[in-house]
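Below is one structure; the comments refer to it alone.
One chain of protein is taken out of this complex; the other chains stay put.
Order of writing sets the labels: A, B and C. Residues in every chain begin at 1.
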Amino acid sequence: MRLLRALLAEALGTLLLLATVVGSGIMGVRLAQGNDGIALLANAGATAAILYVLIVVFGPTSGAHFNPAVTLAMRICGAIDTRTAMAYVVVQVIAAIIGVALAHAMFDQALLQPGTHAREGAGQWLSEGVATFGLLLTILLGAAHRPAAVPALVGAYIFAAYWFTGSTSFANPAVTLARSLTQSFAGIRPTDVPAFMASQFAGMGLAVAVAAILARNDVEEDSRGQYVGDAPTIPEDQ
Amino acid sequence: MRLLRALLAEALGTLLLLATVVGSGIMGVRLAQGNDGIALLANAGATAAILYVLIVVFGPTSGAHFNPAVTLAMRICGAIDTRTAMAYVVVQVIAAIIGVALAHAMFDQALLQPGTHAREGAGQWLSEGVATFGLLLTILLGAAHRPAAVPALVGAYIFAAYWFTGSTSFANPAVTLARSLTQSFAGIRPTDVPAFMASQFAGMGLAVAVAAILARNDVEEDSRGQYVGDAPTIPEDQ
Amino acid sequence: MRLLRALLAEALGTLLLLATVVGSGIMGVRLAQGNDGIALLANAGATAAILYVLIVVFGPTSGAHFNPAVTLAMRICGAIDTRTAMAYVVVQVIAAIIGVALAHAMFDQALLQPGTHAREGAGQWLSEGVATFGLLLTILLGAAHRPAAVPALVGAYIFAAYWFTGSTSFANPAVTLARSLTQSFAGIRPTDVPAFMASQFAGMGLAVAVAAILARNDVEEDSRGQYVGDAPTIPEDQ
Partner (left out) sequence: MRLLRALLAEALGTLLLLATVVGSGIMGVRLAQGNDGIALLANAGATAAILYVLIVVFGPTSGAHFNPAVTLAMRICGAIDTRTAMAYVVVQVIAAIIGVALAHAMFDQALLQPGTHAREGAGQWLSEGVATFGLLLTILLGAAHRPAAVPALVGAYIFAAYWFTGSTSFANPAVTLARSLTQSFAGIRPTDVPAFMASQFAGMGLAVAVAAILARNDVEEDSRGQYVGDAPTIPEDQ
């Protein structure tokens, strides 16, 4: 029963995340008179805002992964068991696809549309690796240092990553797969999906390794009482 | 006397909310040289910001509903009695209309203008249902998990919903009615109002049902000590 | 000595506030290719952000008024004495003018420029009254209900008020006077200043009266234990 409720939370969260990513892209392009800078400001702002909401609202029930790369990282860290992780991923993929269809329905479009937006090449793949590395580092170190801030951290990180990566930062295999089913602003060609996913899992793996080094650090320092707090301070005891 | 103060808070909050929704729409269109993407960025940003302020400022006095769908949900949950709920709704509707007139006055326009902006069709109705479902889920689960964050959650949610729904997310029957009295950016035709309201109450009802399942979950888990905190964490006890 | 430090804080805060209001207006117009919607997004975003910073940073030293209308309201509420209030206002006006000159210097413009931007008429005056009413209500009720949030509340309120009022919300007599010394985006004709100031003080007075009603409410309720917290909640005791 507890698992079912966690899966309901994962489903609703992933569905609303995809509806926001795709829907705000459609609305942005519809209103921005061809200026994709304005469309991406709207797309990034809406995605950041809904991530903050969804992680606060569903976090206590499921952990608010909404992302197979996060679920796999949590499995590696031992936070969830293999059976739960597999159920999460299945639900995430199905809910992501329904979220895309919901966005299309809200804009009176065909429910599923094979993606046509070409996204390939070394810059794109590097971008997805960097984007997912940064996302997982944000989650893992944020959870270690300031867990209550994780919803705001993830939202802020994704806003930045939409802009600083060459791929606009998918950083999520379920999102990538689902976005291959829209021809709108947020779409991707189905043939470009596997390379994106490979880059994302590589970035995730690197983040888990780096977080293991940096998160351990913190605990030691605390016990030695030298670096406390989570902001630059002017200690008076040195 | 306590009720009168609560009604004053509902009145001021709803009035300032509508003044912001309509006023920022007028200013956005006036300045954006026909680029409605920029106008909606301004409209969504201003609405999100004022919601954060109004809920912090009036919340302790009235609960900061500003929305008959919220008031009805609170009645269903038993948080307020029927007489208070009815008084809230009457005040919300009157204050919303005054707020629209105030916005028009600040821009030297006719105080009330029968709306001419057509908003109809399955996509629009679905959008209002989804928008209100998400808003109520945000409020109910936010209040259950992190009550101090509700003002920021509602602001962030509405920013996203302005962009990801096909209707720009009215999500409020009093706001919908009042917006039928402006011909500006935020307006709606009076004949389109009833279907919007029906969709909003349907979305609200679904949210109350879903929140009842998910909010209950949290309490149980806490007592079993397995999912604590409200962000993805890396528990070490598993 | 304590007063001198408070005056230094008021001076630095007001100076940096004006440098931001005027400087971001100049930069916005310079970059936005004539689209004043983009310029106002930048102007409002920069002003909101710096207000959050300045109130956190200077609040503990001076209360972070930066505004004669706030100082007068604090005098009415008995928070500061008359002599301190008069010193604050003198410093605010001088620092505001220096802030305008600093903005001009950073953009290689003449240090002081008699304003030429006409801002008059009933809509403008109503706007300034509403803007200042809302600002003071935000400060007074925010300080009563959630003091640590006042910096974010003021920033968010001003972002919204830049957009929802017909005057772009000066809401500050010292700022109004200083902005009559720039011909840039943020400027105002000197002859339009007195009516703006009168509207601002009227709005302030109304806010003090309304806050006295609503802030008192809260204390009573808390003692009766019925409305606690500062967000819509679902009490279970009714």
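Simple rule for what comes next: contacts are C-beta pairs under 8 Å (C-beta built on N, C-alpha and C of every residue); 3 or more make two chains touch, one makes a residue touch a chain.
What you see is a predicted model, and the numbers here were worked out from it, not measured in a lab.
> For the chain omitted from this view, which of the shown chains does it touch?
Within the full complex, the chain left out of view touches A, C.
> Please pick, from C:Ile55, C:Ala131, C:Val175 or C:Ile188, the residue that touches the omitted chain in the full complex.
C:Ile55
> Using the touch rule from the top, list residues of chain C that touch the missing partner.
Touching the chain left out of view, chain C contributes residues 2, 5-6, 8-9, 12, 16, 19-20, 22-24, 27-28, 31-33, 35, 38-39, 41-43, 45-47, 49-50, 52-53, 55-61, 63-65, 70, 74, 77-81, 102-103, 105-108, 139-140, 142-144, 147-151, 155.
> Extract the touching residues of chain A with respect to the undisplayed chain.
These residues touch the chain not displayed: 34-41, 44, 48, 121-123, 126-127, 130, 134, 137-138, 141-142, 145-146, 149, 152-153, 156-157, 159-160, 162-168, 210, 213-214, 217-218, 220-221, 227, 229-236, 238.
Note that only the chains that are shown with their structure count from here on.
> Could you put a whole-Å number on the gap between the CA centroids of chain A and chain B?
A distance of 26 Å separates the two centres.
> From the C-alpha centre of chain A to that of chain C, how far is it in Å?
37
> Counting only residues that touch at least two other chains, what does the list for chain C look like?
Answer for chain C, listing residues that touch two or more other chains: there are none.
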